[in-house]
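A single protein chain has been omitted from the complex, and every remaining protein chain is retained in its original position.
Coming up: chain A.
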Amino acid sequence: MNLTLKVWRQKNAQTAGKFVSYKAENISPDMSFLEMLDVVNESLTHKGDEPINFDHDCREGICGMCSLYINGHPHGPKRGITTCQLHMRTFHDGETITIEPWRAQAFPIVKDLAVDRSAFDRIQQAGGYVSVNTGGVPDGNAIPIPKVIADEAFNSATCIGCGACVAACKNASAMLFVSAKITQLGLLPQGQPERYRRVQSMVAQMDEEGFGSCTNTGACEAECPKEIKLTNIARMNNDYFSAKLFREEEVHEQGH
């Protein structure tokens, strides 16, 4: 296959970027999208040009490191996969492919197609954990959990934090990510002690990072490589308003 790539090149967050066209020649349809970029980078290196910078790690769809906004779709046109799982047979010979980085205020560009997604780490650190006491090891099956609840929590837990939801959202909102992280813990008994504190801390951090807000368009759900459901967002909203409006964190007025 021979393809034309329109790639966003940007030296760093401070300088302005622009699109540069490259030819990708003799590409096997069985290559993954990232392998195709490897081939292009190889030829760029041989020519003495700067290779295209993009994020990747496991290349089997579980680490959440790869990104790329390909022809108007985060992780390319196919559903339920990451860019590393996207094969070149999805495209046709002679096609022009436009590759852009995730675009969001909260995801500043590091270089070319790589963006800094540490905003997600800070949201996670704000409350995405459960407290585990020291002492004897509890029996894993000691707390009964209905299967549907466990399944739903695990579905939310499949979020790999790649940021495709932010990239797909017209408002660059991180609510699908944040709600998945809140829900995976909030549904399970182990997550109950911090449930209402967690949702407030994580939403506060999300706002702090400068993500947009949710318009319920459903674009995030459609583009999520792990097919995280929009119901997570509703569940987060419910917990948040419940925490803010109806629950008492402190029973009495505090003097200090």
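Keep this in mind: contacts are C-beta pairs under 8 Å (C-beta built on N, C-alpha and C of every residue); 3 or more make two chains touch, one makes a residue touch a chain; residues count from 1.
One rule holds in what follows: contacts and distances are computed from a predicted model.
Choosing from "Signal transduction histidine-protein kinase/phosphatase MprB", "Succinate dehydrogenase cytochrome b subunit", "Peptide/nickel transport system permease protein" or "Hydrogenase", the protein name stored in UniProt for the chain missing from the display reads "Succinate dehydrogenase cytochrome b subunit".
Of the candidate positions A:Lys181, A:Arg198 or A:Arg235, contact with the hidden chain is made by A:Arg235.
When the missing chain is restored to the complex, the residue among A:Ile123, A:Cys214 or A:Ile228 that touches it is A:Cys214.
Within the entire complex, the positions of chain A that touch the omitted partner chain are 6, 8, 19, 69, 71-73, 77, 98, 100, 103-106, 168, 170-173, 203-204, 206-207, 210-219, 222-223, 230-231, 233-242, 244-245.
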